[in-house]
Structure formats: structure tokens, C-alpha cells
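Below: one structure, written as C-alpha cells.
All protein chains but one are shown in place.
Our next item is chain A:
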Amino acid sequence: MESFELKRSKDSVNSDQSAHWSSFPDEVLERVLSRLKSHRDRSSASLVCKDWYHAERWSRTNVFIGNCYSVSQEIVVRRFSRIRSVTLKGKPRFSDFNLVPENWGANIHAWLVVFAAKYPFLEELRLKRMAINDQSLEFLAVSFPNFKALSLLSCDGFSTNGLAAIATHCKNLTELDIQENDIDDIGGSWLSCFPESFTSLEVLNFANLTSDINFDALEKLVGRCKSMRVLKLNRSVSLEQLQRLLVNAPRLAELGTGSFSQELIVREYEELESALSNCKNMHTLSGLWDAKGIYLPALYPACTHLTFLNLSYAALQSLELAKLLPHRRRLKHLWVLDTVEDKGLEAVGLNCPLLEELRVFPADPFDDEIVHGVTDAGFVAVSFGCPRLHYVLYFCRQMTNAAVATIVQNCPDFTHFRLCIMNPGQPDHLTNEPMDEAFGAVVKTCTKLQRLSVSGRLTDRTFEYIGRYAKNLETLSVAFAGSSDWGMQCVLGGCPKLRKLEIRDCPFGNAALLSGLEKYESMRSLWMSACNVTMNGCRLLAREMPRLNIEVMKEDGSDDSQADKVYVYRSIAGPRRDAPRSVLTL
């Protein structure tokens, strides 16, 4: 949405030159521009001149709104008239960790009402961190006759009744993707709401739901949807039921199993293995709740072409992982639990030369006394065997500067480096020094770095490094780090491509906040919580930068002058009117 302000100034400049540019008939220009898929390319194209701006907006069918409050519904529908697909993101990312009050906002309903009027042919809606209730889902289901794809990620406020409405009314539905939501799971009868005549579903993901589903309805649904390519079941589906489903869906490209630990007799095991091996197109596998090593071999024949294996719900031990991996040399993406320990990660390094993404989640994140999990050694082992690694999310209990330096030397192409040393403010466990040099090595070596999450004991030095070297950094997450305002100032003064900055529990105050005055308009948002920012600092920022929305959320019982949680974002829609009382808009 950066193009709006710039467009106004460009109009006057380009009116003479427009004769030169418009030697293309509009239709041709629109045709050409309609090939552009990337939002950034389209934004750039729209800035060239008035004609291109119009051609772009008439040819755009897919709109991406990274912050639902940065623009109003009216502005969107006025600019784009032919939208078929909308992606909307709402709450700040820290709402995933319970840091944002529950009724903060990001409600989809007002958007749906406007879309129903202006985009009656809307086909796709993809929401992330939005609030959506059952009435909205029902409204959606009946207002858009061509509706095809619904994807809800990290949303909240709805129940399975809402899903029932979608199933009942959306005759052309191809995709129903319900991921990681805070959903009120009343029961699985929503699946039986798909009519007998309904056969178009290609993507069905209900892995997030906890209750038992109507298996009979599911089996019939899968049986008649011959184009189904993505099926992600929830934990209540047993191995035996999985086998029955697979027999009818051998063309699945992505499978999320249910619980993987039923007691099977030999014949049942063989049937499962056979059904799995018939899935010759399968490239993504997830689910595997409660998986025990003993049943994993059933997966081997199915997995010859596997590129994405998500074991983050299966508490595998290192030996079990080590036995599973030699069959999976084509793996590009691997998610595991830290129950596999360093030995398991050694096996990853030995067997997965093509690995590009690794995520290691903690099995027991809140137990301080756990001595297991992964350490620096595991990460180093992976880096030696997987030079193409560029995305990592790593939860561990100890790390060293030397290890990280080795890791980035082995894997210099990191684009996403998210390291979480789980004990806040923990130093290098060998030298007892801060982890500054580790992240210094990351930003110096990984020139393509787009996203960075830091942890451990960090002084301002880390942020000096980041500001100085992280030229492509777009997203930075900081917690329990830094020594003074100077740290945050370094980041705001450097990092030319910074778009999202989220900070919690750091000693950054008003001076740091205000040093980013010019920067915030080029960013999507800033989050600061449990820092040293005061109400006066926020008011000053609000006064200086009228085109920023400054929202302050207060904690119960905190000092009146403290700004406990601050959310700053650019917007052309002005301050929002739907904020609850706990959120102050300055």
C-alpha cells in the first residue's frame, strides 16, 4: 500500500509524459500487467505513471493487505474493482503468545459486508490472525456464490458451527484450510454438512480440531472428491481409518495423518503400508501424533519423493529418527521435536544433503529441569551436512558464539535465522560471554538475511552489528536483550529494508522510540512491550507523525505514565474506530 502517497505526487509530474507511455492501448497494457503475480512488482508498476496505475488496478485480481488497519475497506474497493482473492492479516504477531488483549480487534465482518457489495464474485479469502465468528462465516457462505477457497490461520472467535455453514452453502468449494486457530470445537458433525452432490474439494485441512469427527461422512467425502490432493486429518482419526481413506485417495500430494499409534495386527499393518505406498505423488507428510518408531517403517515406501516431513507432533527419539532418515534424501523441509536430541540432528546432517529448512520445537518448553533437548552440537552437525540450509527455527537450552560462527560459515545463505535460547538472557555456555558475536557472525556472513530472531544475553553490540550489516533484513524479533537506547537506535538507523520490528522486555525507552520517527512510515509496524517507553514518549511520537497510528495497551495495575505495550503502524485509514477500551489510540 506504499503506492498511494507517491501516486499523488507522480500524477502532476507525468501528465506530459503520459502521451509517450500511452502508445500502448489500455487492453494490451492490462493484459501485460495481468501477468504480474508478485504484489511488489504490481506496486512498482503502479508507480510508473497514471496510465500504468490504472491498468494495474483494473487487472489486479488478488489483493494482499498485510495489516488490516493500514487501509480502509472503502479505499480498497475504490481502487480495485475486479478482485477475486483477498489475503488479510490482522493482529500483531505477539498475539500468538498471549501478549495482545483478547478483544483487540481485527474483526473480519466489516470487510465481508463491503466485499459482498463490491466483490460478489469473490473466490478466495485467506486470513491470518483475524477475529471471525460463526455469523461472519455464515454470511460469507451465503454471500459469495463462486466462493472456492477459505484459509484461516491463527484466527479465533469461531466454532465448528461456522465450518458447518461453509460446508452447507459453498457449492464450489475447493479449499478448506483451518490451521492453528483458537477454535471452539463443538464436534465433528460439520463434515456431514457437505451435500451428497458436492465433489469439488481439493484441499481439506482440519488437523487443528481436537474433537472426534464423523468418520463416515469423511470417508464418503474423500471418496467422492476425486481431485483431492491435500488431506490433513486431526488426531482423532486412527491408523485403521487412515488406511480406509487412503485407498480412495491415492493421488494425495500432501497428507497429514491422524494418531499414528493404534495396535495393529499384521494384516492391518500390511494394508496400511500398501495404501501408503500407493500414494506415489506424496511430497508432504505431517500429523503423526503419538508416532512410535515401530510403525514408521509403514511410511517408507510412500516417502520416496518426500520433500517436506513434519514430525513436530511425534516425540521421536534420536534412534527412531536416525532409522527413518536414510530413505529420505530428497528432504528439503524438516520439522522435529527436540526429543530427537543432538544425535538425531547428526543423523539429519548425514542423510539430508538437500535440506533447506529445519525447525526444532521444544517438547517441554516450560520445564527448567529437563536436561535433554538439543544444543549447539546438534545445530553444528546439521550445518556440516546441509550446506543449502537457509531457514532455521531452533529452540535450545544452550548455545555458544563459536558454534553459531561455524554454522553460518557452513551455511552462508540463511534468509531466516530464528534462534531461541529458552532461558532469557542466557550467555554463551562455555565462555559465559554475551551472545553478541554469534549474531554478529550471522549478519556479517548471511548477506541475504531477511528475518532474524535473537535470544540469549545480548548487549548493544549485537544491535550495532545488525544495524551495520543486515542490509536485507525485513523482520527482527528481540526479547530480553540490549543494554540501552543505543541498541534500538542502531537498528532503526541502519537496516534500510526493515519492515517489522517486534521487541519485548528490553531496556529501550523514549529516546530509542523517537529515533525511528522517519523510519516508521516505511515500515509495516513496530511492537514494543515491557520496555521503558512512557505515555509521554508515545504522545510525542503521535504528535510528530500524524500518519502513524499509535496504540497503547495498559496492563492492570501498572503505573499511569508507563506505556506497557505499544503498537505503531502506518495507515492511510486514520485511527481505527473499533478499538476496545483497553487500547488507547493516541
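What we mean here is this: a residue touches a chain if its C-beta (ideal position, glycine included) is under 8 Å from a C-beta of that chain, and two chains touch if they have at least 3 such contacts; residues count from 1.
One rule holds in what follows: contacts and distances are computed from a predicted model.
J.: UniProt protein name for the omitted subunit, picking from "Ciliary neurotrophic factor", "Vacuolar protein sorting-associated protein 33A", "Auxin-responsive protein" or "Ubiquitin-like protein ATG12"?
T.: Of the names offered in "Ciliary neurotrophic factor", "Vacuolar protein sorting-associated protein 33A", "Auxin-responsive protein" or "Ubiquitin-like protein ATG12", the absent chain's UniProt record gives "Auxin-responsive protein".
J.: Among A:Leu36, A:Ile75 or A:Leu99, choose the residue that contacts the chain missing from this document, as touch is defined above.
T.: From the options A:Leu36, A:Ile75 or A:Leu99, the contact with the absent chain belongs to A:Leu99.
J.: So which of A:Arg79, A:Arg235, A:His283 or A:Lys500 would be touching the chain we can't see?
T.: The one listed residue touching the chain not shown is A:Arg235.
J.: Which of these, A:Pro365, A:Pro496 or A:Gly574, touches the one chain of the complex that we don't see?
T.: A:Pro365
J.: Where the complex has a chain not shown, which of A:Ala45, A:Ala315, A:Val340 or A:Ala441 is the residue touching it?
T.: Considering all chains, including the one not shown, the answer is A:Ala315.
J.: Where does chain A touch the missing chain, residue by residue?
T.: Residues touching the hidden chain, for chain A, are 94, 96-99, 154, 180-182, 208, 210, 235, 289-290, 312-313, 315, 317, 337, 361-369, 371, 395, 420, 422, 424, 477, 479, 504.
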